[in-house]
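This is the structure I have questions about; it appears just below.
Apart from one protein chain that is not included, each protein chain of the complex appears where it belongs.
In this document, chain identifiers A, B and C correspond to the written order of the chains, with residue numbering beginning at 1 in each.
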Amino acid sequence: MKIQVQTQPFDLSTEVAALYAANPKVGAVATFLGLVRDTNEGDGVATLTLEHYPGMTEKSLAKIVDEAKSRWEMLDCTVIHRVGELKPTEPIVLVAVASGHRQDAFAACAFIMDYLKTQAPFWKKELTPQGERWVEARESDDAAAARWQNKN
Amino acid sequence: MKIQVQTQPFDLSTEVAALYAANPKVGAVATFLGLVRDTNEGDGVATLTLEHYPGMTEKSLAKIVDEAKSRWEMLDCTVIHRVGELKPTEPIVLVAVASGHRQDAFAACAFIMDYLKTQAPFWKKELTPQGERWVEARESDDAAAARWQNKN
Amino acid sequence: MMRITLLYFARLREQFGTGSEVADLPAEVQTVGELVAWLRARGGNWANELAEGRAYRLAVNQDMTALTTALKDGDEVAIFPPVTGG
Partner (left out) sequence: MMRITLLYFARLREQFGTGSEVADLPAEVQTVGELVAWLRARGGNWANELAEGRAYRLAVNQDMTALTTALKDGDEVAIFPPVTGG
């Protein structure tokens, strides 16, 4: 299990291959890549700057991954979240889950993303033509995380 | 939308970047990678050979992708399925879906995989210590595809 | 008279000993179901693989289809086991 917060880019092929290349039990890798969009709430976004809470970030991501491991068969997993200033089309976050079968891989990957969005201490500030503004939390993200409380 | 059946390997980074690098509306890419495992039904697997129905394969994959597009917001999508002889840890299939938001990307990617598993004319033959054998279809795959009939 | 192309894949291709054939259908074969019955009447592996209760799939002109589908001259009909890709 690899959990990393970093400013540098990452290579998707390298990260995903690290989950399956040495483990022939892996039949499925579900991956999520989150990217900076050039528009939000109707305004142009020139840059997105990510702040985080060092220490708690890694701790909360580890808890989320542990919770996913308790619910689904996970053979390996990588979570990389970037911080600092990013531009549209740049990757922000990678969650990749390796499992024997696809249902576990998909569910665990979606679960980790939903919890990351509501539990991991990252904050986004965007630069728009109107100036800088902090991105507001979305109720739809709370709802997405809440749906895992009653099923797996 | 790119749909391809090929014997050669593919590069995950290249394929996924092609979905988002030139489109700053993409906020999410959900990816599934299916791999050859070294064991199936309790037996060791030395090689997996994939046969397909040229022409119908591409046509059925295009229909599955179109159906996904009618259900979710998809900005772009790539499906690559390999055929021929593959070894454990080698990638078999890639499904990558780009969307504005993660829920659409995840759902469309899972839907395409479930339908591919039951609708697209590919067949697997595995070489085990007991000799060659055709992989049997799994009822769980039919059930996985059927769940999309009553919801999206 | 209808002339169709028949394609077989995977286990069926192996069991039938061929991947394709061109068949001139007798007048009584008008549907996919009647085509399967006609092939089954060849006996041997044909009777065995296409027996009632065996799982196989049918496609006409590269679309999955049902036994009731009507055939027409020039159709490409494929018979194959349930698919196992992905």
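We adopt the following convention: contacts are C-beta pairs under 8 Å (C-beta built on N, C-alpha and C of every residue); 3 or more make two chains touch, one makes a residue touch a chain.
Remember, predicted model here, so these are calculated numbers, not experimental data.
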What are the shown chains in contact with the chain that isn't displayed?
-> A
Given A:Val16, A:Val45, A:Val65 or A:Ala120, the correct residue touching the omitted chain is A:Ala120
Per the whole complex, from A:Ala28, A:Val45, A:Val93 or A:Ala108 the residue touching the absent chain is A:Val93
At which residues does chain A meet the chain that is not included here?
-> 34, 50-53, 55-56, 59-60, 81, 92-93, 113, 116-125, 134-138
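Assume only the chains that are shown with their structure count from here on.
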What chains, if any, are shared contacts of chain A and chain C?
-> B
Distance between the centres, which are taken as Cα means, of chain C and chain A, whole angstrom = 48
Just curious, how far off is chain C from chain B if you go by their C-alpha centres, in Å?
-> 26
Taking each chain's centre as its mean C-alpha position, how far apart are chain A and chain B in Å?
-> 22
Do you know which chain B residues sit against two or more other chains?
-> 34, 113
What are the residue numbers in chain C that touch two or more other chains?
-> 86
